[in-house]
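Apart from one protein chain that is not included, each protein chain of the complex appears where it belongs.
Coming up: subunit A.
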C-alpha cells in the first residue's frame, strides 16, 4: 500500500522534507514508525503524535488510511 507521510515542525527538519510517499506492507502504525525510525535515526529523540487521514490515532492503531502525519508539539509563543 502506498502511504503519503507529512512532517511538521522539528520532524520535517529531521527528515529534511515536508512529505514523502512510502510503500508499506505492514499492519500497525507502530510498524510504519519503525521503518521511519530506521530511516531517520534522529527521529527517536523527538516527541510527536500521529494523525491518520487527518485524525489523531494511537501508535497501536491499524494503518487503514493512505495519509499519515507526524505532529510535534510547539512551545513557542
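Points to keep in mind about this one:
What we mean here is this: a contact is a pair of C-beta atoms (placed from the backbone, for glycine too) under 8 Å apart; a residue touches a chain by one contact, two chains touch by 3 or more; residues count from 1.
Keep in mind that, in the parts below, contacts and distances are computed from a predicted model.
Taken from the listed names "Tryptophan halogenase", "Molybdopterin-synthase adenylyltransferase", "Octopine/nopaline transport system permease protein" or "ABC transporter ATP-binding protein", the protein name that UniProt assigns to the chain not shown is "Molybdopterin-synthase adenylyltransferase". In the full complex, subunit A touches the omitted chain through residues 6, 8-10, 18, 27-28, 30-31, 33-34, 37-38, 44-47, 49, 51, 54-56, 59-60, 69, 71-77.
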